[in-house]
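Structure first, then comments.
A single protein chain has been removed from this complex, and every other one stays in its place.
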Amino acid sequence: MKLSKSLPLAAALLALPSLGLAQEGPVAGVNASTDTVFIFNSLLFLIGGFLVFWMAAGFAMLEAGLVRSKNVTMQLTKNVVLFSMAAIFYYLIGYNLMYPLGDWAVEGLLSGNWSPAVLEAVGVTADAADDYSYASTGSDFFFQLMFCATTASIVSGTLAERIKLWPFLVFTLILTAFIYPLQASWKWGGGFLDEAGFLDFAGSTVVHSVGGWAALTGCLILGPRIGKYTKDGRVVPMPGSNLTLATLGTFILWLGWFGFNGASQLAMGTVGDVADVSRIFVNTNAAAAGGSVVAMILTQALYKKPDLTMILNGALAGLVSITAEPLTPTIGAATLIGAVGGALVVFVVPLLDKLKFDDVVGAIPVHLVCGIWGTIAVVFTNPDASIATQLYGILVVGVFTVVVSGIVWFILNLVMGLRVSEEDEINGLDKAELGMEAYPEFSKL
Amino acid sequence: MKLSKSLPLAAALLALPSLGLAQEGPVAGVNASTDTVFIFNSLLFLIGGFLVFWMAAGFAMLEAGLVRSKNVTMQLTKNVVLFSMAAIFYYLIGYNLMYPLGDWAVEGLLSGNWSPAVLEAVGVTADAADDYSYASTGSDFFFQLMFCATTASIVSGTLAERIKLWPFLVFTLILTAFIYPLQASWKWGGGFLDEAGFLDFAGSTVVHSVGGWAALTGCLILGPRIGKYTKDGRVVPMPGSNLTLATLGTFILWLGWFGFNGASQLAMGTVGDVADVSRIFVNTNAAAAGGSVVAMILTQALYKKPDLTMILNGALAGLVSITAEPLTPTIGAATLIGAVGGALVVFVVPLLDKLKFDDVVGAIPVHLVCGIWGTIAVVFTNPDASIATQLYGILVVGVFTVVVSGIVWFILNLVMGLRVSEEDEINGLDKAELGMEAYPEFSKL
Partner (left out) sequence: MKLSKSLPLAAALLALPSLGLAQEGPVAGVNASTDTVFIFNSLLFLIGGFLVFWMAAGFAMLEAGLVRSKNVTMQLTKNVVLFSMAAIFYYLIGYNLMYPLGDWAVEGLLSGNWSPAVLEAVGVTADAADDYSYASTGSDFFFQLMFCATTASIVSGTLAERIKLWPFLVFTLILTAFIYPLQASWKWGGGFLDEAGFLDFAGSTVVHSVGGWAALTGCLILGPRIGKYTKDGRVVPMPGSNLTLATLGTFILWLGWFGFNGASQLAMGTVGDVADVSRIFVNTNAAAAGGSVVAMILTQALYKKPDLTMILNGALAGLVSITAEPLTPTIGAATLIGAVGGALVVFVVPLLDKLKFDDVVGAIPVHLVCGIWGTIAVVFTNPDASIATQLYGILVVGVFTVVVSGIVWFILNLVMGLRVSEEDEINGLDKAELGMEAYPEFSKL
């Protein structure tokens, strides 16, 4: 296709001002105008934001495909409602907690001197824009909200098939209003982790490991599903009910990740920025490819048959692994970083089963383990990264999330009870908690 | 992420012109150039347009998930073909009827002095552009076409499981060629409703209520499905066959709505416009969140169990409700406007059943009732709106659509018969009308 087009630049330079409305004058200069930069940056957030929104559908399909059919309606319900709750509580509390207006957000919150997120007025002018050198506040809010919702989405898969709806939703409220925004402020709100030089481009630690840690503590308190681990140490497979949905979900997440990582460049109004966004798209894709291919090869080697669920999780593992630094690697390095992620998943999934951590969809290997790996891997390609600082960041965020989410799960367990009754679990959460089957016309084996 | 980037504006201002090709000269000024505004606006329509196109898939999945499996192939067929027909007849007739070239489009149409839509020539220059201050005609046509197709999509769900294919398609032809464009011209073509000050930003009335009214009159003439209402007044539940599809469809619609409402700003080439588009994205999302959460809470309160299909319709209700004015509300107000929409759905669905309106997917509560609510709600946040004018617009469009679509359904019923035979309805439309099952390998209960 390249050659069939004349050069647009030459055309642009040769074209004479030809419109009566415009004053005669110079051809526009080399750089984009200042308004244009603002528009490009805002547009990047809007496109990135709707792509990350789409990841909510990806999680819903992935999880609905990987649970048994008697729990599908519940998994769908959780995924729709957790997104909606994230939208509401990130607006009410999270956004201004993450990007503190004053010195320390929690102070403001505790003192009652608080406001939910406020956007620029309708038809705002450049003068009145909150940050004219950046982008519209609305576009920033829209994009940041989606990251908060993604964190909540990660938790629901691990705890599937046995957790009650309402305590899960209360946890989601606390996660999206407080836990996620507070720790995210340490890095992305310009807090102490950012000052310490901790690097996490699009959130291997800030988003994925946080979701993973919260899932891990919940999983620990909740315990495994009935029948998953036998007394004699066997692991009973409980295959997902619909692998086309799981595959669709993976493709959706893969697509959404271009927005997740690409728009985390936060700018595309200069040659350098748009070329960087392009690098990020390529590297994000390469990492997913590396992760899935390695998962296929390893499952063939280990189990004599490629395992589709591992291949899907391998792709996601690659995506999580590249998220802390999707810009600096070459395409080859990105593929390798993703490939290591894919291998980690293949080895960690059976390890978790040995430890009797019953993670229904593999969110802990994918989001937590590869979130850590990706954060460490920054040091291989970004000269500004220090391994000590990276480990420090991983540790700080990990300890905080484990302690706080652990306390919250513990209290919820005490007050509301986290787990459905044995009978309800065996009959399925759809009938017991929702009275509605996902596939009512199809007979089960 | 905010702090990890240097300011792109500062970089842009400091960068010296450094390219041999460009003449030395001033750094570009503050505003975007006039070409750039045209490009941004056209791009907004293209992005908005493909997002609204995607809603066609959303309706298809939502409806396929909410009908019984014996009618799924039919529902899919209708959704694909109605979109294709909209594309053809909006091109042939609708577009120029909606944006009249002369004084009154119908005159042109009747006099035979008529042309289908014509786009700008290949490689058009600024001078030759149809509207250089706006956007390319192709991008405008693409975007507007999707609204016409959306209107047709709304009708198919309500009438599912009993209407014949061909009369439905004839109705679709008339809807997309005449009914939708004609009434849309009254507002968006600069007609009398626009002159009267009627406000409907992205079509709560012009799109959603029109689809809803057409569905309502069809539903009235068609009657309920066999067995839906017993003689002793009970409503027999006929649960949808696939709730994952219904959820997927809802997420698709939600995603598409960012284009539906956001690109209805019609411009993003200035700071104010792109900030407005951003506000609209945020508010659209907030309304969907509000609608779904309220539907969950209300169904828990009323029926002791959250109802996923109500939660999904609650999200859609929120989206329809914010569509008449997604720009002026604060995020909080948008959430509330959507929440009221969600509540309306929960209360109107059983009400319709009492009236023996058998609306298979809930399109009337979602698109008609919330379309009206959203149009009224404009007065709460937009000081330019008058409640009298809003009611006038709702009424005019409603009466027109009910009368014309009623006549069309009536004639179609007389000439072709709208309804399949009792036997065909019981066996399912897939076997009877199409000879093809959607899930041929899976046994039905």
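Letters are used for the chains, namely A and B, taken in the order the chains are written, and counting of residues starts over at 1 for each.
Here is the rule we use: a residue touches a chain if its C-beta (ideal position, glycine included) is under 8 Å from a C-beta of that chain, and two chains touch if they have at least 3 such contacts.
All values derive from a computational prediction rather than experimental measurement.
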Of A:I311, A:L418 or A:A432, the residue in touch with the unshown chain: A:I311
Full-complex contact with the absent chain, from A:A196, A:V235 or A:V282: A:V282
Residues belonging to subunit B that touch the chain removed from view: 9, 13, 15, 18-19, 21-22, 26-39, 41-43, 45-47, 49-50, 53-54, 56-57, 60-61, 64-65, 72-73, 76-77, 79-81, 83-85, 87-88, 91, 99, 116-120, 122-126, 129, 132-134, 136-142, 145, 165, 188-190, 194, 199, 201-202, 242, 245, 248, 264-267, 269-270, 272-273, 433-443
Touch list for subunit A against the chain that is not drawn: 1-5, 7-13, 15, 17-19, 21-23, 25-34, 36, 40, 43, 47, 51, 68-69, 125-127, 132-133, 239-244, 247-248, 250-252, 254-255, 258, 262, 268-279, 281-282, 285-286, 288-290, 292-293, 296, 305-309, 311-312, 315, 327-328, 330-332, 335, 439, 442-445
